[in-house]
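In this view, the complex is presented without one of its protein chains, the others remaining in place.
Order of writing sets the labels: A, B, C, D and E. Residues in every chain begin at 1.
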Amino acid sequence: MNRPSGRSNDQLREVTITRNFTCHAEGSVLVTFGNTKVICTASVEAGVPRFLRGQGQGWITAEYGMLPRSTGSRMGREAARGKQGGRTVEIQRLIGRSLRAAVDLTALGENSITIDCDVIQADGGTRTASITGACVALADAISYMNAEGMIEGNPLKQMTAAVSVGVYEGEAVLDLDYPEDSNAETDMNVIMTEAGGFIEVQGTAEGEPYSRAELDSMLALAEKGIYELIDLQKAALAV
Amino acid sequence: MNRPSGRSNDQLREVTITRNFTCHAEGSVLVTFGNTKVICTASVEAGVPRFLRGQGQGWITAEYGMLPRSTGSRMGREAARGKQGGRTVEIQRLIGRSLRAAVDLTALGENSITIDCDVIQADGGTRTASITGACVALADAISYMNAEGMIEGNPLKQMTAAVSVGVYEGEAVLDLDYPEDSNAETDMNVIMTEAGGFIEVQGTAEGEPYSRAELDSMLALAEKGIYELIDLQKAALAV
Amino acid sequence: MNRPSGRSNDQLREVTITRNFTCHAEGSVLVTFGNTKVICTASVEAGVPRFLRGQGQGWITAEYGMLPRSTGSRMGREAARGKQGGRTVEIQRLIGRSLRAAVDLTALGENSITIDCDVIQADGGTRTASITGACVALADAISYMNAEGMIEGNPLKQMTAAVSVGVYEGEAVLDLDYPEDSNAETDMNVIMTEAGGFIEVQGTAEGEPYSRAELDSMLALAEKGIYELIDLQKAALAV
Amino acid sequence: MNRPSGRSNDQLREVTITRNFTCHAEGSVLVTFGNTKVICTASVEAGVPRFLRGQGQGWITAEYGMLPRSTGSRMGREAARGKQGGRTVEIQRLIGRSLRAAVDLTALGENSITIDCDVIQADGGTRTASITGACVALADAISYMNAEGMIEGNPLKQMTAAVSVGVYEGEAVLDLDYPEDSNAETDMNVIMTEAGGFIEVQGTAEGEPYSRAELDSMLALAEKGIYELIDLQKAALAV
Amino acid sequence: MNRPSGRSNDQLREVTITRNFTCHAEGSVLVTFGNTKVICTASVEAGVPRFLRGQGQGWITAEYGMLPRSTGSRMGREAARGKQGGRTVEIQRLIGRSLRAAVDLTALGENSITIDCDVIQADGGTRTASITGACVALADAISYMNAEGMIEGNPLKQMTAAVSVGVYEGEAVLDLDYPEDSNAETDMNVIMTEAGGFIEVQGTAEGEPYSRAELDSMLALAEKGIYELIDLQKAALAV
Partner (left out) sequence: MNRPSGRSNDQLREVTITRNFTCHAEGSVLVTFGNTKVICTASVEAGVPRFLRGQGQGWITAEYGMLPRSTGSRMGREAARGKQGGRTVEIQRLIGRSLRAAVDLTALGENSITIDCDVIQADGGTRTASITGACVALADAISYMNAEGMIEGNPLKQMTAAVSVGVYEGEAVLDLDYPEDSNAETDMNVIMTEAGGFIEVQGTAEGEPYSRAELDSMLALAEKGIYELIDLQKAALAV
């Protein structure tokens, strides 16, 4: 056992999911994975983007940001630089794609839900915390739409969560924090549903290529972590 | 007494100031004025912008943002639009100007402090809450600089706070929330030091021009509110 | 008496207001406050921005710019940099807000007036000169609308003018030029109507905070200056 | 004779050249070609852009803009749109290229001159008026550099002027105003030196292609106009 | 004979025109002028830009780009810099203007054709190669529109081609490659129709002004080259 965090290889950080964190959004969740803290809101709007009009289906999109001092040294504010960075763009596309795959867009009617994931404190795993929290905010937004009579039934097909896994000093480990992540040989993000289907697998060799055996070990850890996260999501929604 | 909030005309909302709200910044404060909630961080960096190099003084600058769903309906994300809006620019210039006036820049040495004020929930008065919270974050950042030996003494000349006042249904009122602000005839932001000096007064007639008597009433309310806020700042810093 | 300009503390610079300075705009004024020279045009257009459509009221907006060599050293051209600076944004918002407050927007019908203030030579007080000149251009644009039958009556409730005041070497002074402004302890812009109502007061401590007594002195000077400016506006319009 | 302006085919509009139009620039000229009015300034700065450093030569560059209401209907402000339009870019490249060709850049030393041409009123021919006025501003800037001891001798090899010619209702005409220009079959801008050399010829068929005979007629008119303009430039500089 | 290329003064480089170079566009041509290689596509779309709607005519516009490593040293990618450079803007306006002049826009109906000229390898003359190739792509796009029944007849009034000429070491030369172009005293681009009409003449003195005699020599060479290019265009279209 050699993780800087002192956790066992298959151990998540402490995870909390706080609903109704802010008061305006139809879904608003503060999710924490250890020291990583993200505000996830889901905003409902009637209507869909132009390219979908008249097709009888809804749309889900996501935006992601980090407060400038969510990190150890201050990052430039993207709004001031006039441009979202490549990493931001890549992450918000991942979040949107994942949540769309979790939802029956036709059952959503011609309505849109915008997910905003804003990192207020970062310690690794911000994209997986974002997806995990956003799915709960999405569930709340859907409840709002049911209550308002905008839709009937539940377009969210299954709960969906995300976790990172990696190879750290030769061993597969679950839910890397920043010190682990910045020294990992491989970094993989896995997004799965409660029934065990994959929505996205994205694994990158940071240094040496990884073997098929390492890939299998990481996927096994991810599956374990995802099920625990989905239990936490359900517990939060049951309150 | 006819304020929507039910407060008396000279009554602040409940104000809280929580230090060390996030873990990375040299100063990090969550400030709440009722339902308005702002994260204020102060980030210390050695060196100054190019236009100040070699002049033996420091610099303080500020940036301001609102999370897209901090408001009743979702606003477009400025980073995605590629441009900060005019209101954002105006507010962040006000915050920076106010804090620079509160500090002896020469005593800061050739160091920079960047203030970030990010509104996570908005209900009127975000700029005055930002300045009030930022001044506490600034005090913590200065303590950090003292502890690190970057500077000696306290460049913060006096505590500084800000509050809004206005004319609502013909009467001067203190610390307007959003329902009050959006119907006020006049909206004024006042920034003062603990010794009672003015750092900025900015009062705008939204509808009819305001009279000198109204101006005087508003300034009196502001002074009362500022002193209460400075007491709260000092109490927070004493913990 | 110690002003660099040799003026008495309550003395305006020489002010000229030339109507019909260019030939295309519905209102076109060259205003000079001493060496500060600004072209102010008012452009009439039927229709209003989207957010106002169908509400039976008009709109006034303003844009501000400085020619690159209106100043002592050349400033980068904002169009070439691809971005209006923060100061520009702040000033054009002030101009628009002030003129909207001076006009009964409902009486304007669903028509828009765009004010452009372009500084061709700068020597302090460009924003107050801009507002003072723009109000005359606005009056001419309204006459045009009357003549064209676009509206009836005069939506301009009162003439409105603006002037800067400040504290220079410990004394309140009126209408600061650049050498005075760049050394003033306090800089305040005041916008008033001919009936003596305040449309905007904006006063900033550049160095030390200013006292209530200084604030009162500055407001008294501003009132005197504004009345003189409004007389000049009326004289220009009477030609 | 059928020009809307009533001029003969080889007749320039009334041209005026006013030096020292604004007070800050090293060269500042108001040039008018009839109702077309352009402020041309030349700003001197020690040093050259990075790509020229250490090569012992100077640089001249130009920027061009139109005030939003210099035209019959208001154009969007390029600084607000965040982008210079294609026509603007094309014109300012033409101005810079022409003036560089008129100057011995080596004799300029490692100094830069920036030309700003800002159209305050437009009625056709803004680019040719700009070049004609800018050459006078450039001459004044060079005199300034001589007086300051920055350079010796005169790097301006020859006076340079520009004029438009075109084919209007089948006949070659000189110096088109806007009503003529917008109906011309061909539009050509010619830039020449006082010795009769061509610096730039740019002729565009708006409708039908033009013949070699038409090209020759236009060039002859241009040459006549250029010589008259250079006489006016010299007269202005002789004052 | 002293051209670096060893060609005679009136000799074109080897020119090839390959139709159907890519499969999706309605017209797709690879044009080579020696080592200069440009992909020219013509894309047909029903409808016209807003400013032309309802006027019963079509529109042709052009865009131009260079692959970053089409040149000897890598140029920054314009998409990554967020801005097309001035040279790009100037060239694409020239291409669009030239092709519009070659076409009867009314006969095009309310349809648009977008020309894209992308330089994959550059060795001087990219704009003239672009126009020459684009005219063939345009002819193919028009054939497509005929075949689809979108229009009847041929809106392309005449074949149009472009070539550069210049003065190199005191002699007029045709179709300059990069080593010639970068040392030429004068650079001129000429665009003509098969009937010998001029669509655009643009000649710039790089160093010394050019004389009328040099202008005439260059125009004569250009005419010769254009006729050869139009023969090659026709041969390509005859396949």
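Note that a contact is a pair of C-beta atoms (placed from the backbone, for glycine too) under 8 Å apart; a residue touches a chain by one contact, two chains touch by 3 or more.
All values derive from a computational prediction rather than experimental measurement.
Undergrad: Could you tell me which displayed chains border the chain that was left out of the figure?
TA: A, E
Undergrad: Kindly state which of the options E:E90, E:D116, E:D175 or E:E194 is in contact with the chain not pictured.
TA: Going through E:E90, E:D116, E:D175 or E:E194 one by one, E:D116 is the residue touching the chain not shown.
Undergrad: Just name the one of A:I115, A:C135, A:I199 or A:L229 that touches the chain not displayed here.
TA: The single option touching the absent chain is A:I199.
Undergrad: Spell out the interface residues on chain E facing the chain that's missing from view.
TA: Where chain E meets the chain not shown: residues 22-25, 28, 35, 37, 39, 41, 43, 45, 63, 65, 67-74, 77-80, 82-84, 88, 114, 116, 118, 120-122.
Undergrad: On chain A, where is the contact patch with the chain that was removed from view?
TA: Touch set of chain A with respect to the missing chain: 83, 86-87, 89-90, 92-93, 97, 101, 188, 192-193, 195-212, 215, 219.
Assume only the chains that are shown with their structure count from here on.
Undergrad: If I average the C-alpha coordinates per chain and also across every protein chain shown, which chain's average lies closest to the global one?
TA: C
Undergrad: How many Å are there between the centre of chain C and the centre of chain D, using C-alpha atoms for each centre?
TA: The separation of the two C-alpha centroids amounts to 33 Å.
Undergrad: Can you give the whole-Å distance between the Cα centres of chain D and chain E?
TA: From the centre of chain D to the centre of chain E is 27 Å.
Undergrad: Mind checking the centre-to-centre distance between chain A and chain E? Centres are C-alpha means, answer in whole Å.
TA: 50
Undergrad: Please output the residue numbers of chain D that touch at least 2 other chains, ranges allowed.
TA: Residues 82-83.
Undergrad: When you draw the chains as points and link the ones that touch, which shape shows up: line, ring, star, complete, or other?
TA: If you draw each chain as a dot and join those that touch, you get an open line.
Undergrad: Per the touch rule above, enumerate the chain pairs that touch, sorted by label.
TA: So, checking each combination of chains, I get A-B, B-C, C-D, D-E as the touching pairs.
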